[in-house]
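A single protein chain has been removed from this complex, and every other one stays in its place.
Per-chain residue numbering starts at 1, and chain names A and B are given in the order in which the chains are listed.
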Amino acid sequence: MDMKSRKKRRNVGVIGVGQTKHSSHREDVNQPEMVFEAVREALDDAGISMDDIDCVVHGNMELFEMIHQPDLWHELGTGSLGKTAFRLTTGGTTGATLFCAADNLVASGMYDVVMAIGFEKLQEGNTTAGITNMADPLWTRNLQTGALTGTCAYDVIQEFGEERAKRASMMYRVIMDKHAMLNPKAHRQFGLEFDQIDYLMEHSAKLVGELRIIHMCSQSDGACAVILASEDKAAKLGKKPPVWVRDHITIHREETFNILGYDNRYPVEMTHKVAARELYRRNGITNPLEYFDVFEMYDPSSWWGLDWIRDFFMLEGDEHLRLVENKEIMIGGRMPINPSGGVIATNPIGATALIRPAEAVLQIRGDAGPHQIPGPVRHGLASGFGGTMWTVLIMLEKDLDWEQESRP
Amino acid sequence: MGTRVAICAVAQIKNEPDIWYMRFQGMLLECLESIIAATGVTFDKEKGIRDIVTCSDDVFDARTISDNGMTDVVGAHYRGEEKIAQDGLNALGYAMACILSGHDDVVLFMGHCKESQSESRHMCTNLAYDPFYCRPVGLDFLTANALQARAYAAKTGLTDRHLAEIVVRSRRNAAKNPYARDNKMVTHEEVMESPYLADPIRELHYYPVTDWAVGMLLSCEERAYEFTDRPVWITGFGNCMDRYFIGERDLASPMSLKKAAARAYAMAGIEDPARDIDLFELNDACAHHLPLIAEGIGIVPEGKGPAWIEEGGPDKQNVNLSGGMLNGNPIMLGGVARAVEAYLQLRGEAGQRQVEGARRALAHGSTGGAGQHQTVVILEK
Partner (left out) sequence: MSETFGVKVEDIFGTMPDRFRPEAAKGIDASYGYRITGRGSWRLTVRNGTMTIERTDALEGCVAITTADPDTFVGVNIGKVDGMAALTTGKLRVEGDLMALGATTKMFKKYVTPKKEPSIGEYILDMFGTLEKRFKPEAAAGLDMTIAYDIGGSEGGKWTVTIREGTCTVTEGLAAEPTLTIMVNAKDWVDLMLGRVEAMTLLSTGRARFEGDLSLAMKLGEIFAPYRPSAGAQPEEQELVVLKKIISVNQRFATGPVMGKFLNGLKEKKIFANKCPRCKRLQIPPREICAECRVRVEEFVEVGPKGNVRMLEYTYYASPDPLTGETRETPYGTAYILLDGCKGQEVFAHFIRPDQLDRIQLGWNERKGTIVRPVWAEERTGSVHDIKYFEIDE
């Protein structure tokens, strides 16, 4: 017997979303207080109280703040007292994992209403040192500098030429900032204009290779809380129509970055390509660019953001560059990407990957506010990224009308 | 669609004081090979393992994203992996959800911890406390447990002699457990003279530094017999979080423990645990935990722990025949070790410790100082 006969046991909807206003060091709150802000907002958004919550799922990257088991201290702000409580951590993908875990927990029938909470107070630690700590202490830790790499820029430049590549990634950057300017929760809002592209391309300080400081994601303090409920409970509770979780997939890669040989005789498949391919195949999606109305992508830098559009949408050649160059990824464009401003604008790491589906939910519900894309928004995609190029990919739907097929 | 999840295979290495000669990857690889050999399971994306649940800790591993280091040896290359960052017993509950939700057919669980790696596990657990008040005051899991031990002794009259009995018994039982940490046998006098770590907890009352790795294969009901002819079913799961500030908790009678047990019993349809369950594996990091947890899960009347010890209650009710955490399992995996013993007992593979005809077992785990978070799992043949 194989997986063909197994379906999702029951439907799961998102009934509440909350975020803090993400920022640099929140000196005015301690960690549980900051988490509470997001929890409070999510509960208000759903119109419920902690009494309605069965289970809390919590996560972050603890080596940033150097708190062991932070969910214990955070009981003061998460409302987990007396509740079932899980803690999951998977590096940068944590937030997305929390979302998937909440979905699994509700779909299983074990819990009816689950709240996922991701947070980070990056300014309370040293982010790059924290990420460097991920590598093998016997070897790579001494050679690596956190998440900073010039390899992606190198890839894109090799393929499309320096001028075009640099311009496209800066165009992506400006678009992300324009979106961030419309998102009151976003951390960094620079007010960049398209006519600054030439200047920024040459003058923003370099970090590694052609990765410049302006391309790189933010380091933020912030929290996000998302409430998921079973179909029955979503009908009874929740002020707004639930947004349905259709499916999710997690694809990791081995412990080291064995991807830098630059030899196409030995191709390597990136996890986002594998995740997209498998998730779409088992859901019958053959043209993702047509199918999805919005994509909240975990874009750690504008080089990766630009590059990954190709495989997330199963495009060929320079189609993804043209989407960016023609500004089709903007709010109002053909394929809006990161109407929230994305990770480059806001990155409280433990929350970042949870903010992606949270923002996609807001878009589908139509109440994202100033950064709302014109509707109707029916099919949403959200991704998480972390570790050694891992991907989590989540599909969200406005209506419960997709064919609940057995999973092939 | 099936309603039960089974444990089809368990693999472990021996609990040891200091596995200096292997990295955790090597420790886990042995477990992986054993599970594959025992079940024939593959990593085929359609028919085999495509999602893995792990358990490890960043602070104890001194490694950000500690599960990243495990990726290869748990077979997570181009598969999914999700790390439970609490006592690994919770991973059984989570893996259960992954399977019952329909997302996965089979889930591999792998956990490791090397307490010997850092200079002091107390420095590590001190970091669980807020940096402003509890941490500078010196709270860590040891001192929190000591406060609890004092509260419990004041409430119930538990004495140094009871504690000695608990320790002596733990080592005696562990001697029959080939995977338990090798500790020397001690006498009651030696325990009662052992130096204080944190009054009233003496050195011999506290679980010793231990390194360990473990793996399990879990399966949906429909496919369990593909992997084993004697699946052990997880029929009950419950966990619960208590208050952070230690002064606000009932340390001697934790609310979170009672609630976790109640949730597990409800799921498993158990009304009288003492009657309905044949053996109990309780996560006793500290000697006083044994009677305290026994009361909390409802097999000993509240406040009667010491009498239970005097009357040989643990032996009569088949409690901690493995030697318990007290004999030595690392933090993060104490609860898993309890589940492993329960599994072996229900399959009749517990050797000299075997409870004849055991049909149902309870495994308990806890996370945090004085067990702020508690987990209870019911397993059945």
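The working rule: a residue touches a chain if its C-beta (ideal position, glycine included) is under 8 Å from a C-beta of that chain, and two chains touch if they have at least 3 such contacts.
Worth saying up front: this structure is predicted, and the values here are computed from it rather than measured.
Please identify, in ascending order, the residues of chain A that touch the omitted chain?
Touching the missing chain: residues 24, 27-28, 66, 126, 128-130, 132-133, 136-146, 148-151, 154, 158, 188, 190, 192, 196, 199-200, 203-209, 213-214, 254-256, 258-266, 268.
Touching residues of chain B against the unshown chain: what are they?
19-23, 25-26, 29, 32-33, 36, 43, 59, 62, 71-73, 75, 77, 114, 116-120, 123-124, 127, 131-132
Keep this in mind: only the chains that are shown with their structure count from here on.
So, what's the distance in Å between the C-alpha centres of chain B and chain A?
Measuring from centre to centre gives 33 Å for this pair.
Applying the document's contact rule, which stretches of chain A touch chain B when the two form their complex?
The contact residues of chain A facing chain B are 1-3, 5-9, 30, 56, 59, 61-64, 66-76, 80-91, 97, 100-101, 103-111, 130-131, 133-134, 136-137, 248-255, 269, 271, 274, 278, 386-388, 407-408.
For chain B, which residues are in contact with chain A within the complex?
Counting only chain B, the residues touching chain A are 1, 45-47, 51, 57-59, 62-65, 67-69, 71-72, 76-86, 90, 93-94, 96-103, 105, 124-125, 127-132, 220, 222-223, 226, 237-245, 255-256, 259, 263, 267, 367-369, 372-373.
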